[in-house]
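Quick notes on the structure that follows.
Just one protein chain is left out here, and the rest sit where they should.
Take a look at subunit A:
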Amino acid sequence: MLDRLGELKNEALAKVNDASTVKDLKDVRVSYLGKKGPITEVLRGMGQLSEEERPKVGQKANEVREEITTKLEEKEQHLEAVALEEKLQAESIDVTLPGRPVPRGNRHPLSSVIETVEDVFSGMGFSVAEGPEVETDYYNFEALNLPKEHPARDMQDTFFLTKELLLRTQTSPVQVRTMQNNEAKEPIKIVCPGKVYRRDEDDATHSHQFMQIEGLVVDRNIRMSDLKGVLETFVKSYFGPDRNIRLRPSFFPFTEPSAEVDISCAMCGGDGCRTCKHTGWIEVLGAGIVHPNVLEMGGYDPNEFSGFAFGMGVERLAMLKYGIDDIRHFYTNDVRFLNQFDRA
């Protein structure tokens, strides 16, 4: 009987091996392991065996059963995997087709520049101050050391609404307002972004409306060297760590001493190229030590306090940063222009 079991095992395993469908396997299972199958039959015939043989045959019969069962299961799993694979293959899609588009918009480049500048200065402890776009003559000019009839008023062509009201030509009025509003005369560290207006005909480099961002620091011991340090920190942070600054003497009515601030040209690394008009430097900022008259008009005693101020054109920063050649692009809102600024 042991031999018979051996034969049955070999037969069954051969059939398992040959099975190519789950149904084939089921047939093998029924025909060999079923209630009417040959192994069951062998076990039924065990009554005729001796006491010694019986456990041996029983054990062998169980071994054979188990082995066939194991092989059956293995084969079944294999066949299922193959069947699943075939089914999934049939479901395949073209993954190179474009994904479902999700609508997205983006920040205007001028806003991006302003926010980046705000963030750099925020990190240095500056707050953001804002003020009205329609200003009084007093805040736009007089409080900034530009009395009526001052020759430097010719520098700016102004949109007047009335004799006393005008569209601000600079964001500097916010500086004076901030100083005046600070009743405790505490130290000040602000940046002031915003729209400004000048009577210019619009062309590639002029716009009757544009944006500025200015900064003001007032405290008891502010020096010109501090201005250099803060601007250098800003330039390296905004334009990159390998950029340098250069200060040239200049004139603004509300600062003395005053400076134009150049940054080293990124295009040529300072060797001179077309972008920098072969000087190696690009003018980006105006700055200086706050004029004592301005401190005084802001309610700060110039004998006790000193400060520095700086200002820059947002369009200029954006044009330098993105290589834009015409200032009018910022205001026509062509979606082919706006959509380009779609990443940080």
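Following the convention adopted for this analysis, a residue touches a chain if its C-beta (ideal position, glycine included) is under 8 Å from a C-beta of that chain, and two chains touch if they have at least 3 such contacts; residues count from 1.
As a convention for this text, contacts and distances are computed from a predicted model.
Comparing "Phenylalanine--tRNA ligase beta subunit", "Fumarate reductase iron-sulfur subunit", "SDR family oxidoreductase" or "Transport permease protein" against the UniProt entry of the hidden chain yields the protein name "Phenylalanine--tRNA ligase beta subunit". Interface note: of A:14, A:30, A:83 or A:165, the residue touching the hidden chain in the full complex is A:165. Among A:2, A:33, A:49 or A:224, the one in contact with the hidden chain is A:224.
One of A:259, A:284 or A:317 touches the chain omitted from the figure, and that residue is A:259.
What subunit A contributes to its contact with the hidden chain is residues 97-98, 100-108, 110-111, 115, 118, 121-128, 132-136, 149, 151-152, 154-155, 159-162, 164-165, 167, 186-187, 189, 195, 197, 199, 201, 208-209, 217, 219, 221-226, 228-230, 232-233, 246-251, 256-259, 289, 291-292, 306, 330-336, 338-339.
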